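Can you keep this structure in mind? I'll have questions shortly.
Yeah, one chain of the complex is gone here, protein chain that is, but the others are all in their spots.
This part shows chain A:
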């Protein structure tokens, strides 16, 4: 086995351990949290006897160790369990909600990167100018804006007043794919703008670090054009921290989607987890959080791979 394969196996084993820990912690947290899915399902008229009966039927009265064993056994067989409320498996529930969350995250990171990279680079190049000061101030404000507030403002302007976009949802039964994506534009801007602030600031800082290095002065002394100096020599070397923050932003977008999907009524994974927590749908909470952790770990793995591409000095 060569060195790269060994490193990959090592990383994959580490990922498996992380996911096993997450599965255990999530299982315990969900069970320790007060609240009872049976009580939620039966409503306020339910008697304690009815609740106890439903708990028995749902297997919630089994000892914790037994429930944990069943959960792990299911996981080993690729089964995340059955939703208590949705009349479908957790896997099906996740898959049916993956589309809006995937495209929302994709659009949001595209928007965030498209704003952040040029603005961050330009701000560093024009350090100390009025443009730079405006960028620093605006990004500070943008990073502090709560996404639910920005979402409501965008709905007010572009859905209610302009009528350009739908205020909520992901379309009806007869809505074609393109029109469904139209529903994602406002939420993607909401998520993208907030995250672009962070990426802009990191890009600016990384570029400032690099632009002060000797080799940049050398490149200029050799007569390289400013565009070539900035884009080829400086940006390439600043990419490692920038990739890191973009990777972190993708992971944060998955978490940020919880709020944004709730505000925009999108039937995505974020909305699923919020509903599941409110209803105490244990299998869905466990499955969704585990899936989110898996995505997080996977993104980190991909980011590590990209380091190697961006900077040949980095070894696995």
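Methods note: a residue touches a chain if its C-beta (ideal position, glycine included) is under 8 Å from a C-beta of that chain, and two chains touch if they have at least 3 such contacts; residues count from 1.
Everything below uses one rule, namely that contacts and distances are computed from a predicted model.
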item: Choices "Na(+)-translocating NADH-quinone reductase subunit B", "2-oxoglutarate ferredoxin oxidoreductase subunit beta", "Succinate dehydrogenase subunit B" or "ABC transporter substrate-binding protein" - which one is the UniProt name of the chain not shown; value: "ABC transporter substrate-binding protein"
item: Option touching the unshown chain, where A:22, A:75, A:93 or A:142 are the choices; value: A:93
item: Of A:62, A:98 or A:167, the residue in touch with the unshown chain; value: A:167
item: Touch criterion as defined above, residue of A:14, A:35 or A:225 at the omitted chain; value: A:35
item: From A:134, A:278 or A:309, residue that would touch the chain that is not displayed; value: A:278
item: In chain A, positions touching the absent partner; value: 33-36, 39-51, 85-88, 93, 96-97, 152, 155-156, 159-160, 163, 166-170, 172-173, 262-265, 267, 271-272, 274-275, 278-280
